[in-house]
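For reference, the structure discussed in these notes is given below.
The other protein chains are all here in position, but one chain of the complex has been omitted.
Think of it as A, B, C and D in the order they're written, each chain with its own count starting at 1.
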Amino acid sequence: MLQYIFRRILIAIPVLFGVTILNFFIINLAPGNPVDMMVNPSATPEQLAMQKHALGLDQPVWSQYLHWLVQLFHGNLGFSYSTREPVTQILASHIGPTVLLMGVSLIVGYLIAIPLGIVCARKQNSWIDYLVTGFSFFGISVPHFFLGLGVIYVFASKLLLFPTGSMNTLGGDGSLMDTINHLVLPVAVLATGIAGNMVRYVRSSMLDVLGKDYLRTAKAKGLSQFIITNKHALRNSLIPIITVIGIDIPMLIGGAIVTEQVFQWPGLGLLTIQSITSRDYSTLMAINLLAAVTVLVANLLTDILYAVADPRIRYD
Amino acid sequence: MGELLKVDKIKTQFQTEKGPVTSVDEVSFDLKEGETICLVGESGCGKSVTSLSIMHLLDRNGSVTEGSILFEGKDLAKATEADMRKIRGNNISMIFQEPMTSLNPVLTIGDQLTEGIRLHMKYSKTEARKYAIDMLKKVGIPRAEGIIEEYPHKLSGGMRQRVMIAMALSCRPKLLIADEPTTALDVTIQAQILNLMKKLREESNTAIILITHDLGVVAEMADKVAVMYAGQVVEETDVYTLFDNPKHPYTLGLMKSIPHITNPDDMRLDSIPGSVPSVHNMPKGCRFYDRCPHAMKRCLEEKPLLKPIEDKQSHSIRCFLYEKEEQDYENKKLAEKEVSS
Amino acid sequence: MPLSEQEKPLLQVKNLKKYYPIKKGVISRTVGYVKAVDDVSFDIYPGETVGLVGESGCGKSTTGRSLVRLEDPTAGQVIFQGKDLAKISNKEMRKLRTELQIIFQDPYSSLNPRKRIGDLLAEPLIAHKLATRSEADKKVNEILEIVGLSKQYKNRYPHEFSGGQRQRIGIARALMLHPKLIICDEPVSALDVSIQAQVLNLLKDLQKELKLTYVFIAHGLGAVKYISDRICVMYLGRVMEFATTKEIFEHPLHPYTEILLNAYPIPNPHMRDRKQIVVEGDVPSPANPPKGCVFHTRCPFAKDICKEKIPTLTGKGHTVACHFPLESVNV
Amino acid sequence: MAMNLNPNKNVPETEGLKSSEQILLQLGEEESYLHMVMRRFLKHKLAVAGLIVFGLIILIAALAPVISPHDPNKIFGEFEAAPSATHILGTDPVGRDVMSRLIYGAQVSIAVGIGAVAIYVALGIVLGLVAGYFGKWVDMLIMRLTDIFMSFPYFMVILVLVSIIGPSLFNITFVIGLLGWPAIARLVRGSVLSIKEMDYVKAGVALGYSTPKILFQHILPNALAPILVNATFGVASAIIMEASLSFLGMGVRPPAASWGNMLTQAESITVLSSQPWLWIPPGLMILLAVLSINFIGDGLRDAIESQNAK
C-alpha cells in the first residue's frame, strides 16, 4: 500500500509539471502588465523597465517559468505584485477560512444527504423519495449567488438573524459562536448544492446495491432489513459515494468562489477574484497550483479510501 | 417420512410498466422430509420465481396472488415478513446460481457465515466462529481457519459455492432450495459440488428443491421431478418414471433435443421448433400449443389441467393427450373411494 | 468423416502461443504473463469439424480467436492457404477474412444493437465491394431463408429477436462472405436447451450443403460429440489430447479426458450409482501454471516426472500429451 | 495486476437489473430502440415538463426581437421604476426595460449553454475515440492531458482565462468549450474500451471492416447515449457557469443583457429588499432553465440506462 502511494505520487509529478506549465503560460497570455498597475502612471519608461527588470518580467516566458519553478522548490511562491507581500503568507491567511467554510459545508451536506439518500432508496417512489429528489434537483440547479442573495435577503436583511457577510465580527471576541453565526448562511447555500448532488448518488448507488444478489442472500439468511441496509448494503454503496467525495474534496480550495463573493468570506475565492482584478499573477499562480495539488491529493485519497472500503481492490 | 412442503396452485404476479404480468401460474408440487425434488425447465419457465415465492424473496413489484404454500402446516403465502425472517435461513435456506455475486464482497467469509448462526442458533461470537469453521471443514474447504478471515473474491467459484452451502446448512434447515447451484461452474467442479450435496443430504436428512435445466443433474440428484414450461408444471413424477416413461410432449422433446455424450454417434437430434411464448402474449389454451407436434384444435382453446394419470407411480401431466389415462385414474380413485366408503 | 492423409490441411496451427503480460509499477513493467495459449499445434482439413473442449480458462476461445487474427499471437504460426496469418499485412488480412469467419457465443452482444438486421447482413458484402446494395439485399433474403428466418425480419433490430434467432442471424452474417472456415466460439452455450438442438442441426446441415469447415469450441462435451469429427482437449492453455471423436469417447488416453468425460452427469437415473472419478481442487491460475505437466496437481496418476517434465504431444492420428497414457497404466 | 490508475473520475453509474426485471426482459419486448427510449422518457413527467419549459426558453430566445416589448438597451426616463403597464417588470438602474432584457438574456444562456457543450463534446468525442481505440502511447498522452486539465479547478480556471482573454459572450463560450472536453473524452474512451471488447465489434474486425468504419459506425453510435446524457447536464452547468461569470463581472458585459449580469445589481440591500423586480426574475429564469435541463437529463438517463442494461 505504501509503495502504491509512493508510486501514485511519482505519477502525479509529471501531471503537476504539466499543470504548472499550462498555468504559467495561460497567465502570461494576459495583456496588461502588473507593472502598469502598480507603478505611478507618471513613471518614466526607464523606471518601468527597471521595475520590470526587478520583477524579472523582461525575461522570456520560459526563463520566467524556470525561475519561478526554482523558487518553488525553495518553498518560495514569490511576492504579490500588488502588495509585495510573500505569496505564501497571503495564501496562508486565506486557506483557513475557505477550508473552514467548505469543510463545514461538505460535512453538513453529507450528513443531510447520506441518510436521506438511503431512505429514498429504501422507500423508492414514496412521498419522501419525491420530496428529497425535488430538493436535490433544486440544490443542483439553483445558482449559488441567487440562493445566497435570497438567504441574505430573508435571514440577514429581513429577519436580522445572521450577519450578511465576512467570517468574524471584527475585533469581536473571536469566539466559536461568532464564527458559527457567520457560517450559517454561506454553509446553508453551499450545503444545499453539495447535498443535492450527493443525495442522487447515494440514492442510485443504494438502489443499485439493493438489487444485488448478495442482498438476497442476506435476506435469505433471515437478517432484518435494518442490518441488511446498514451493514450489507451501505458498505457496498460506499464505493461510488467515495468517488463523489473525491470529486468534492478539491472544492475545499476552489469551490466557493461565488459564495465567498456574495458573503464576502475572506477566503481563497475572494482572493482569486481580487487577484484577477489587480492582475496579481504570482498569487493567481499559487492559488491554481494549490488547487491542482489538492485535486491530485484528493485523487490519491480516493484511491486509498477505495481500498479501505472495498477489499477487492488491493494495490500492489 | 412426513409431508414437509405442499405448494398448491400458486400464482405469482409482477407489476410492470405494462401492467401486471403473471410469471408463475398454477404451480403445485409437494415434498416429504429428506426428499429431493428437481424443478426442471428452460430459462423463463418460472422455476426460480417459484422458489423465490416460497421464500418471499421476490422483488417489491412481485407477489404471490393465489394459492397456498404449506410448510409444516403453516401457509407461507400468508406469512408476515417477521414470520418469514424466523423461517429463512433457519428452517428453509437457499443457495443461488452465481456464487460470484451471491456473497457480499466487502464482508469476510466468517462475518457472513456467523451472522446467520448467531441470529438463529443464538451462539456467542466465539462459539459461532468455531461452529463456522467446522461447517467449512464439512463442506471440504481446506484451511478453514484461514479462509474464514478472507474476503469472497479470494476464493474460486467452486469454493464460494461450498461456502454458500456451508452457510445454507449451518442452521440445519429442514428444506434447502438450490437454484441452479452448479450452472456457473465447470464440469469437474460441478461433479465435486453434486457429490458434496449428495453426501450432506444423506447426513442431515434435509429436503431439497433443486432447480436446474440440466437433465443430467436431474438424473443424478432427484427423487421427484417437476417439469416446468412457461410458468406451469407440465409433468410431475418420480425420477425413474420420468426418464423411463416421459409423457408430456414437451418433456419428450426436451429429452430428445439434448446432445449427450452417451448418445449414439449418428443419432440426429430432434429439436423443438419455435421458442417460449412471451409473458405478455401467453396462449389462451395450452402454452405449448405453438411448438407441440401433437397439437389439436382443442389445445388452442382450452386450458389443460395438471392431473394424475394411471401409471405405475404417481404421475401427473398437463396434457389432453392423456385425458383417457387421467380419466382412468379418476375413475379408479372414485372406485376406491366407493369401496372404502 | 474419415481423415484422409493425402489431403492438404486447410489450416495449420504451429506452436501457437498467446501470452498476456501482467503489468505493474510506474512504467508498467511486465512482471509476468498469463499464458492463455501455450504451444498449441494442430491441423484442420477441409470439410471436417474440429472440436475444441476444456474447462473455462483452458485457452480454447483464445486459440479460436487467434485463428481469425482477433488476437495477435505471441509466437507460433497460423497458416491458412499457405500464408501465415500473423505475418501478413492488415490489408491482405482484410481480403483473407472473406474466407475465415467466426460465430460468437453471446447472441446478445455479438450483434450491433443499433443496426437493423438487413443492414447488418448486407454490410460485409458492401464493405468488401462484393455487391451493390440491391444485390446485397437479394443475398440477404437468400441467407435468411437458409438459416430459417423470414425475410420480413430484415427491418427489425437485434433486440427484437430471441436468443436462438439471434444466433441464426450471427450464423447468417458469417455465411454472407462464403467463408471456407468458420470458427464457432461456443455458439450454443448461451442458448436454452430446446434451442441448442435447432442451432446444432442448422450448423450440421449448412456444413453439408456449403462444404464448410468448422472449428467448434464448447465446454459442453455433448454438443462437441454431436458435431465434431475430431476433438482437441485443452487444459491450461495446452493440448492434452487430440483424436477422432470416436477415439476420444471410447479410448481416452489422457487422464484429464477420462475425468472430464466422467464428470458429466448422465441423464439416466439408473446409472446414478456408477463409480466416478472426481478430481479434487480447482484449475490453477494460467498466470502461474504448474511446472511440468500442467495437470499434475489434480491428476490421480501423477508421478514425480510429471512435476518436472512437460510431456510432449505424441502419437499418430491419436495424439496425447501424457507421460503415462491411460492404457499404459491399465496394462 | 495494477488497477486502473484513475478510476476515481468515473462517476458511478448504476448497472445491472433486479432479478425480476431481468426475468421479464428475457421474455422479450418488441420495440425499436428509439421508440423505447422515447416511451420511457415520456413516462418521466418531470422530464417532459423540463422539455416543455426548455423548449419555451429556446423559443423566447429565438423570437426575442419579436416578443420583446422594448429595445433591451433603450433608456427610458424612469430609472429603477417599479413594474407598470409599460414596463411589466419595471426598469433597471440605467432605465432599461427589465422584461426586454430578461427576454434577450435567454439568448445568451442558450448560446453559451449549447455552444460551449457542442464545442467540448466534439473535442471530447474525437480525443476519446482516438485514445480508446488506438491505445498505447496515444492513449497515454491523451489521458495524461486529461489528468492535467482535470487537475485544474474548473471554475477557477475559466474565471482566470476569461479575465485574461477578456470577458465576452464568445470568449466564455469558447473557454468553457475548451476546458470541458476531458470528462467527455474519458466517457467516450471508457465506452470505447468496453465496446471494443464486445463481440459485434470483434465480428466487424473478423468481417474485415476498416478501422474508421468500426469506430464511427459500430462503436460511436453505441457510445452516444451516455454522451447525450452528459451533454445535457453539461448544458445546465454551462448556463450556471455563464451566469456566475457574468454575476462576477467576468462574463457577458453590460450593456448586453445576461441573466447573470442582471443579478449583479442585486448585491445591494436596497435592491434586495425594495426592488425585487431587479433580481428575482433573472434568478428565477436561471433556476428554471437549469432545473428544466436537469430534469431532461435525468429523464434521458433513466430512459437510456434501463435500455442499456438489456
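A few comments on the model shown:
The rule is short, and it goes like this: a residue touches a chain if its C-beta (ideal position, glycine included) is under 8 Å from a C-beta of that chain, and two chains touch if they have at least 3 such contacts.
Throughout what follows, contacts and distances are computed from a predicted model.
Comparing "Dihydroorotate dehydrogenase", "Molybdopterin oxidoreductase", "ABC transporter substrate-binding protein" or "Na+/H+ antiporter subunit C" against the UniProt entry of the hidden chain yields the protein name "ABC transporter substrate-binding protein".
Taking every chain of the complex into account, the absent chain touches A, D. Taking the complete complex into account, A:N181 is the one of A:Q64, A:T88, A:N181 or A:S224 that touches the chain left out.
Of the options D:F79, D:F170 or D:F216, the residue whose C-beta touches the omitted chain is D:F79.
Counting over the whole complex, chain A has residues 31-34, 36-44, 47, 50-51, 54, 79, 82-85, 90, 93-94, 108, 112, 127, 130-135, 137-138, 151, 155-157, 160-166, 169-172, 177-178, 180-184, 187-188, 191-192, 264, 266, 270-271, 274, 277-279 touching the chain that is not drawn. On the side of chain D, the interface with the absent chain consists of residues 45-46, 49, 73-75, 77, 79-80, 93-96, 163, 166-167, 249, 253-255, 267-271, 274, using the contact rule stated above.
Just so it is clear, only the chains that are shown with their structure count from here on.
Minimum number of contact steps separating chain B from chain C: 1.
Chain D has its Cα centroid nearest to the centroid of all protein Cα atoms in the structure.
Two chain pairs, A-B and A-D, are weighed by contacting C-beta pairs, with A-D ahead. Between chain A and chain C, the centres computed from C-alpha atoms are 54 Å apart. Inter-chain centre distance (chain A to chain D, centres taken as mean C-alpha positions): 21 Å.
The set of chain B residues that touch two or more partner chains comprises 43, 59, 276.
Taken residue by residue, chain C touches two or more other chains at 24-25, 162, whereas all remaining positions touch fewer. Against chain C, in their complex, chain B makes its touches with residues 42-43, 156, 158-159, 186-192, 194-195, 213-220, 222, 239-240, 243, 253-255, 257-263, 265, 268-273, 275-276. Chain contact summary for the complex, chain D toward chain A: residues 2-3, 5-12, 14-19, 46, 144-145, 147-148, 150-153, 155-157, 159-161, 163-165, 236, 240, 243-244, 247-248, 250, 260, 263, 266-267, 269, 272-273, 279, 283, 286-287, 290-291, 294-295, 298.
If you check the complex, the residues on chain C that touch chain B are 55-56, 162-165, 192-198, 200-201, 219-223, 225-226, 245-246, 249, 259-272, 276, 278-280, 282-283.
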